[in-house]
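One protein chain is absent from this view; the other protein chains keep their places.
Letters A and B name the chains as they come in the text, with residue numbers starting at 1 for each one.
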Amino acid sequence: MEEKKVILDIRNFSVSFEQYEKGFRKTGLPVIRNLDVTIREGEMVAVVGSSGSGKSLLAHGILGILPYNATMGGELVYDGELLTKERQKALRGNEIVLVPQSVAFLDPLMKIGPQIRKGKKDQASREKLNGIFEGYHLKNEVQELYPFELSGGMNRRVLVSTAMMGNPRLVIADEPTPGLHMAMVRRVMSHFRELADQGAGVLLITHDLEQALEVADRVVVFYAGTTVEDADAKDFRSEETLRHPYSKALWRALPQNGFQFIRGTQPYVKDLPEGCPFGPRCEWYTEACKGEISCREVRGGRVRCVRAV
Amino acid sequence: MVSWLPWPVIRERNFVKEHFIFVGKQAVRMVLLVFFVSLAAFVLVSVSPLDPLQANVGQAALGSMSQEQIAKLQTYWGVDEPPVERFLAWAGDFFRGDMGLSLLYRQPVAKVIGVKLANSLWLMAIAWILSGAVGFVLGILAGLREGSLLDKVIKGYSLLIASTPAFWLALVLLMIFAVWLKVLPIGLSVPIGVEAAGVTVADRIQHAILPAITLSITGIANITLHTREKMVEIMESDYVLFARARGESTFSIVKNHVLRNVLLPALTLQFAAISEIFGGSVLVEQTFSYPGLGQAAVTAGLGSDVPLLLGITVISALFVFGGNLIANILYGVIDPRIRRGGAGA
Partner (left out) sequence: MKHLNGRMAAVFLFGLAVLFLAAVTAAGWGFEEEALVTDFSRKNLEPCGQYLFGTDWLGRDMFIRTLTGLSMSIRIGLLAAGVSSVLALILGTLAATMGKTVDGVITWLIDLVMGIPHILLLILISYALGKGFKGVVIGVALTHWTSLARVIRGEVLQLKEALFIRTAQKLGATKFEIVWKHMLPHLFPQFLVGLILTFPHAILHEASITFLGFGLPPEQPAIGIILSESMKYLAMGRWWLALFPGLLLVFTVVLFDVAGESLRRLLDPGSAHR
């Protein structure tokens, strides 16, 4: 198989917040640590983690729009070059685009058309938008609507349209199908698949493994702020081909595999155990899991577990 | 959470009609509120141990009145009639445009208020527009970058002014401009000793400058602080975050999103400021001895001129509630979520 060009390489990425502890001490609160993801052109990578695990911050970090009290660490390499603040500024909205969760991310008081065109009125942007709308079977009248007037079916296509105004080479979809039923999910996902097939790298951030497996080429499993496994989507066909105990647990929790859930909850970032964050819930927990656990290549995927073979 | 509807909801509603109903309801509410304000004010002056007739007995006012006029005063303020009837008599006359006689000015209250209001409207209109415009701009500049030096300066200034009593600010400005620099007159709306006809527009303006500036400065602080708060909210909103994610510059974000979204709350704020400007004018006019409605209110209160005090109260309530009503109507016209239907914002 021919190696495709890497569009974004995220190495050892971390995000932490400043926060007060009891009393007057300010501490850094690490929401994401040790996150590694690689996205190639034409590839769709899903980062799967449970809700509230800080996945959106990954998207904001790549775009350079983290809140002021957040600190980012690690390296982002975009198209072979370090992704600096200046490059982020220049690229976001054009080569690197975000598709948000819902229309709540649209300005409630600005009509759809002008909003997608970012207020531009020139002929070129008008024609471009008309073309995009045509491609998504959206009537031109939709451009005259306000976000609250959109129907559920239009919502998704309008949001994806916002991404198409630039020349996207990297599409970040942050939880793009919240609460949608499966038929709608498939339709939305097909839009992203299409983008990937046209050559863009797609980073799908979601809590729903089932959805991710429908369309993604690779799946990165995210647990308590850390990537625990980076596997081919095919590896999720059976439990044995998976590497990390948490991925296996996620697999067993899928409907077709018997809905078995494991005990316990993800630890809050403040009370992380030493070593492997999954340790306390893992049935193979040993002394060795208490140390620093590095990322290893295992059977073509990567895993952060001392036991994995 | 947003609910997801699988199909477009067909809305066959008549929004123009709905808006009229909304406006109608608001208008009725306003009339009721004004009624209750007059009732409350009437009760307050009625329970006072200060008797307006006693306080003004022996004064020229009562002496120069006709029997009929005195009889009317006694119906309102005398102790013989039951309070409810007294109120109804007064309210009935008021509704017909007869606000009674001012005990101090020896003229119909309506006439006194008319003259004073004309003087005050100048001041208040200038202050209202200036404080609205300047406050809006300052609030946006401060809120655009929360925590920046500019924000700190603007916020600090506004907090300071908001904590400064209007009358003291007036005194300080008087000290600086009238006493120390001697560039502006000390008080009164016209030069003393000049015939009413001889008063020029220039005179009027000159005497209104300091009061208007004082009133504006006081008003700016509040509008700035509130606009800033809204701005901070907007800048932290999901849609601004997304706009930034789409590569929009700060300028573009302000032009496309901020102005639109801050305008609606600013509108409400601007009309709510009428009450504050009215209140401020009482203090400022008294300090500058500017013969407007505010000073008349103080004079009426100190001199037990109950008919005038009540008249001013009702008129100012009319302005305040009228302002609210206009704000509500404009809101419906401007906000597409109300104008174009939807469940309302």
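Note that a contact is a pair of C-beta atoms (placed from the backbone, for glycine too) under 8 Å apart; a residue touches a chain by one contact, two chains touch by 3 or more.
Only a predicted model underlies this, so the values are computations on that prediction, with no experimental measurement involved.
Q: Write down which of B:V28, B:A71, B:V153 or B:L302 is the residue touching the left-out chain.
A: B:L302
Q: Would you mind spotting which of B:L159, B:I205 or B:V333 touches the chain that isn't drawn?
A: Residue touching the absent chain, from the options given: B:L159.
Q: From the list B:I21, B:A40 or B:V333, pick the residue that touches the absent chain.
A: The single option touching the absent chain is B:A40.
Q: Contact with the hidden chain only, please: which chain B residues?
A: Against the missing chain, chain B presents residues 33-34, 36-37, 40-41, 44-45, 47-50, 159-160, 162-168, 171-172, 174-175, 178-180, 186, 275-276, 278-280, 282-283, 286-287, 297-298, 301-302, 304, 309, 312-313, 316-317, 320-321.
One rule holds in what follows: only the chains that are shown with their structure count from here on.
Q: Compute the distance, rounded to whole Å, between the mean C-alpha positions of chain A and chain B.
A: Those two chain centres are 52 Å apart.
Q: Within their complex, state which residues of chain B touch chain A.
A: 1-2, 4-9, 147, 238-239, 241-248, 252, 255-257, 260-261, 264, 335-337, 340-342, 345
Q: Per the contact definition, I'd like the list of chain A residues that touch chain B in the complex.
A: 60, 63, 65, 68, 89-94, 97-98, 100, 102-110, 114-115, 118-119, 146, 148-149, 151-155, 162, 165-166, 179-180, 184
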